[in-house]
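Read through the structure below, which is laid out as structure tokens, and then see the notes.
A single protein chain has been omitted; all remaining protein chains appear in their positions.
Order as written gives the chain letters A, B and C; numbering starts at 1 within each chain.
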């Protein structure tokens, strides 16, 4: 059961978690990423490449399901203008085994960071606007899952 | 913010997740363990060593908070008679950084499995009753977090 | 353990040469067939003194409550 959503609206991570827990899998892991209000950040604008985004996320979810025995994968990624504290992304995995659920969840967020067509732009109190630079450490985190 | 609970009643993992997401941390990871209905399992009885259980869980949560920069840790473990599909345990961690939240969550469930004073007894359709044997692989999973 | 010993707990007064938890287990194992069987796989057991997990090398001097467990299976 793979469920991938790209949307401007917020989502209910608790309801997503409950749905995965209801699959009878024994183990459910989740990750939620939220906007941090660091350095006077007022808004984070998430741009995507719309024609590609859902397909890219479905591909990532499919790769996770091929590598680990998962009974469920949920990937939700927001786009548009988000304020501090807002949810950006949810990754949820269900499996019979805790290691599979935890590893697949970590894998998905690492690969989302480096392989999903989203770009972040930050706007600060003082009017400054800046694209978020990709981090080398994110590449390193993604690389540890290489086959 | 460390929140440790040992209880017979079910818990609302969605509400726990939402609370951790509200801490402004940027990253929240969670793990839920549930009873699997394998092999005709009818009931899982979770015994604890009551005088020790809460203190042992608080110690584990404190160790996680000492090793990773966490803004929140929630540990809930049930005891008593549970049926297939029931939640057994919830681990939730909040941090500024996704690796800290994910690693602390995996650490806590691995150490809970090997260092919290709970014992599982399974009752099956055919009347058979058996204590769950500790798994060598759980020891190995816990050992990877050794200092 | 409880089932193997056939009891929930017991009051014991070990001789002076029983200094550590490991000594205590060795001494308990001599106290009957049930005890010996329960303590056969001694290297897998864990112990707590006064409700804190401690290593088998720990001195039992002054201990009020000693608990001996099979490996835990929580989580």
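Heads up, the rule we're going with is that a contact is a pair of C-beta atoms (placed from the backbone, for glycine too) under 8 Å apart; a residue touches a chain by one contact, two chains touch by 3 or more.
This structure is a prediction, so every number in the text was calculated from the model and none was measured.
Asks: Based on the whole assembly, the unshown chain contacts which displayed chains?
Replies: By the stated touch criterion, the chain not on view contacts A.
Asks: With the missing chain put back, one of A:4, A:88 or A:101 would touch it. Which one?
Replies: Once the missing chain is taken into account, the touching residue is A:88.
Asks: In the complete complex, which positions of chain A touch the hidden chain?
Replies: Here the touching residues of chain A are 33, 46, 48-49, 51-52, 55-56, 77, 88-89, 109, 112-120, 131-134.
Everything below uses one rule, namely that only the chains that are shown with their structure count from here on.
Asks: Rounded to a whole Å, what is the gap between the Cα centroids of chain B and chain C?
Replies: Computed value for the inter-centroid distance: 26 Å.
Asks: Can you compute the centre-to-centre distance for chain A and chain C, using the mean CA position of each chain? Integer Å is fine.
Replies: Result: the chain centres lie 48 Å from each other.
Asks: Please compute the C-alpha centroid of chain A, do the same for chain B, then give the distance between them in whole Å.
Replies: Taking the average C-alpha coordinate of chain A and of chain B, the gap between them is 23 Å.
Asks: For chain A, give me the residues that contact two or more of the other chains.
Replies: Residues 98.
Asks: Chain C: which residues touch two or more other chains?
Replies: As it turns out, chain C has residues touching two or more other chains at 75.
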